[in-house]
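A single protein chain has been removed from this complex, and every other one stays in its place.
Going by the order they are written in, the chains are A, B and C; count residues from 1 in each one.
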Amino acid sequence: MLVTYIQAINQAMHEEMARDDNVFLLGEDVGVLGGAFKATDGMLARFGNERVVDTPISESLIVGAGVGMSIQGMRPILEMQFIDFISCGFDQIVNMAATLRYRHGGQTACPIVVRGPCGGGVHGGLYHSQNPEAWFFHVPGLKVVAPATAYDAKGLLKSAIRDDDPVIYLEHKFLYRRIKEDIPESEFVVPIGKAALRKEGRDLTVIAYGSPVHAVMKAAKDMAKEVDIEVIDLRTLLPLDWKTIRASVGKTGKVLIVHEARRTGGIGGEIAARIAEELFESLDGPVMRVAARDTHNAFSAPLEEYILPNQEKITEAIRKLASY
Amino acid sequence: MLVTYIQAINQAMHEEMARDDNVFLLGEDVGVLGGAFKATDGMLARFGNERVVDTPISESLIVGAGVGMSIQGMRPILEMQFIDFISCGFDQIVNMAATLRYRHGGQTACPIVVRGPCGGGVHGGLYHSQNPEAWFFHVPGLKVVAPATAYDAKGLLKSAIRDDDPVIYLEHKFLYRRIKEDIPESEFVVPIGKAALRKEGRDLTVIAYGSPVHAVMKAAKDMAKEVDIEVIDLRTLLPLDWKTIRASVGKTGKVLIVHEARRTGGIGGEIAARIAEELFESLDGPVMRVAARDTHNAFSAPLEEYILPNQEKITEAIRKLASY
Amino acid sequence: MDERKERELYFWLRLIREFEDRVSALDKQGKVQGGVYSGKGQEAVTVGVCHDLRADDWVFPLHRDLGAFLVKGADPGRLMAQILGKRDGFAKGKDSFLHGGDFSHGIFGATSMLGATLPVAVGSAYKFKVRKEDRVAIAFFGEGASSRGDVHEAMNFAGVHKLPVVFVCENNFYAYSTPNELQFAVEDVASRAQGYGFKGEVCSGNDLHAVMKAAGKAIHRARGGEGPTFLECKTYRYHGHSEHDRATYRTEEELVTWESRDPVERWETYLGKRKYDIASIKTETTERVRKIVDDALAFAEGSPLPEGPEAMEDLYATPVTEG
Partner (left out) sequence: MDERKERELYFWLRLIREFEDRVSALDKQGKVQGGVYSGKGQEAVTVGVCHDLRADDWVFPLHRDLGAFLVKGADPGRLMAQILGKRDGFAKGKDSFLHGGDFSHGIFGATSMLGATLPVAVGSAYKFKVRKEDRVAIAFFGEGASSRGDVHEAMNFAGVHKLPVVFVCENNFYAYSTPNELQFAVEDVASRAQGYGFKGEVCSGNDLHAVMKAAGKAIHRARGGEGPTFLECKTYRYHGHSEHDRATYRTEEELVTWESRDPVERWETYLGKRKYDIASIKTETTERVRKIVDDALAFAEGSPLPEGPEAMEDLYATPVTEG
């Protein structure tokens, strides 16, 4: 079945809501409109307005009410119209949801999914382009996933909905309609916590996730004659699939990390630091990073172009690293 | 003049409010009570209730109103009763204050200081022990400082108040009354962006900030016969004083980073990654880290003890690193 | 009300007070490591609101609502263990005081972030409603917390969906040191209810009869599908904000005025006027509540402290091994 990334997301929610009537959906304009990007298309008509709730503009309420539903046995999906607005529900995520089980000594689960469009490249400017994963990566009790393919978008969302812990699900809006993929008709899930080895290679490992995975794959292909690149798509950011990373680094001895979030304080720093800490002897060069420049995601095309990673910047970094 | 860390904070605010009548103070219980920890003692009586404002419990309002005052030429100090509650004003900090100048193309400054007690070690539990610096470290447009001594507490707060950009000022509550220091009677400031070389050494660099600086200094002293340790107290976390770090790493070739915030996603990852990236040739061992374990800051004494870094854990890491 | 019930209510008022006093005493002795937020003086609110709740109703207590824990059925021993940071606390030592709830009795453990439980209460009530369960959610909050955005967002949503929730505001005239006139420009916070399309009620929170009547109506309304109520109970805390707070921001006169409206004594007066043998009721009750609190303390003291590595437990319901 040929689907876009956003159709995959839509299918995942349809299937899970049909499978389990404890799954609910809350968010702004998720009902009548079917979502600002049509991610929730058809859901109101199919599941009714008790389970598909057009909320007021109240992100803190959305997350908090989701927690409240979850302790009563529901499994709410909570949409942020843009992931940027997660800042308005921040406290409910980091202090309410992430600590719920812990502060109750394990008495409860907190099966919520907070999802929404992240990422730049579409001239969304400061408040429609953000990549907030680093904030949540630093918060125990949460899980964070960021699919790069339609297959993963569907499989990870289904897993996230079934998961008993709060999951931040970051869907990249640049990919919504730009990728189309053949995925199985039959039921499948993608497990949380497992990276995908997108391409095997011997010379150098590139670790990426989300939208940049595609630029990395293209670079790897285009550079195939120069350097044999192994590509890891993390898929789950918290917790990291350390086993896959370790195996690859052990093999290649060189690592480039690519993400669209800003460099300083991005999760690439942690991954690099941990690789260097635990696999120091395996490294034949510094762990390098390609990430957005340390500024806000500016609106005007030349600015955004300058800020974000792209194939050219990736290629350049790979060359530099390969030459070590 | 012999002062505690919290007295130093109190003095800084008194002096700056006396010096510049555009400096205001907003927060919960900062007036009549003089603050939950007495940081703002005596300020209401001296400066009156127009400039020292006991606000309702509204952290988002506190930060947002601070921004509003700042665009009208004021320089508000905004107290979070515990820094943990900064999550409730998160959006106003990361999206309103941090982007204000940028999205106005440089038309304005945003001279606010958001300050409050951070840190653990006092059995404060999940919501009175947090170290939120990593969240803000990832946000361009902000500056982040974290003093470890009374001198720096005073000097950095004065600089923060005079600075034209939004500054997150993290005062460590464990230090409030536990350190007492002789500081000059006369006016001084500590510049933002400059680390302090607390101790010179040849074998190994320890980079720390905030409360753990003291455990590090103690460890360095106690281990003097074994290993000659250089200690850098960062003081400013954003932006980093890269020059001081670079010089030290160039000399010692070994680095341990110590912070009280959780390890995963903490700022130690970024520092380690950057050192490895830019100073790979200088390194004689992996950049190592001692940080809180990846969980919430639990309440009960044995749990907190297990979670937080301490001199013993630091010593152990130093030994391991020295043996490379 | 029959005598049995009136005496039972008295028992709860006294048990809470005894428990609170004991915790304060333990704190003075340095046996409590976290903050202690005494609700002494406000017992009639939690007893009045919680007493007639059903086992499957939920309460969302505020930071000084130890009473709500007890009346709703939390085990006193475990509650005391929690306060001492012991493994048998509901939080297994992970957090202190009322941050760990008791789910088996429908008691939610709040975060410190004031007002943040209201959206959670509302989410629970949403489920009760759409599943057509005859249950209510009770969200307690201080008049101080009423200034938080979360309170607004929660009430607004509850109004839109006419949810079975009662918002109980314990207006004790101070948020820490901050008096009401610096917190809001209205006399009754409950006046906000109409802006959300539901009922606001104000009652004396020191008068058990008044609380029970108002709460009863509100709960009845919630169960009947008539939606939320904003129930404001005017009351007063005798102690400082926490045991460390000497509360010099208020006058002796004010305190004494409120002490003369003491909810426990008021109930004793009532029982006396009902011609019950108040002297023996008092003695009996004193013995009974002492014993409960003694036992609770003994249990808590006997409970072990958690061990360090337990700090890493209970983070995830389905942990992923990193490999």
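Just a few scattered comments:
Going forward, a contact is a pair of C-beta atoms (placed from the backbone, for glycine too) under 8 Å apart; a residue touches a chain by one contact, two chains touch by 3 or more.
Nothing here was measured: the structure is a model prediction, and the numbers come from that model.
The residue from B:25, B:65, B:146 or B:271 that touches the chain not shown here is B:65. Note that of B:103, B:128 or B:158, the residue touching the chain absent from this view is B:103. Within the set B:149, B:244 or B:297, the residue that contacts the chain not displayed is B:244. Of the options B:140, B:285 or B:302, the residue whose C-beta touches the omitted chain is B:140.
Remark: the omitted chain is touched by one listed residue; of C:73, C:197, C:216 or C:308 this is C:197. Even with one chain removed from view, subunit A keeps its contact list with that chain: residues 28-29, 31-33, 36, 54-61, 81-82, 84-85, 87-88, 123-128, 293, 295-296, 298-307. Take subunit C: the residues that touch the chain left off the picture are 147-153, 156-157, 159-160, 162, 181-186, 189, 191-192, 194-198. Take subunit B: the residues that touch the chain left off the picture are 50-51, 55-56, 58, 60-61, 63-74, 76, 91-92, 95-96, 99, 101-111, 140-141, 143, 163-165, 192-193, 236, 239-244, 246.
Rule of thumb we're sticking to: only the chains that are shown with their structure count from here on.
Chain centres here are Cα means. That of subunit A falls 40 Å from that of subunit C.
Work out the mean CA point of subunit B and of subunit C, and you get 36 Å between them. As a whole-number value, the distance joining the C-alpha centres of subunit A and subunit B reads 30 Å.
For subunit C, the set of residues touching two or more other chains reads 91, 93-95, 99, 111-113, 116, 149, 315.
For subunit A, residues touching at least two other chains, in rising order: 91, 95, 99, 102-103, 140-141.
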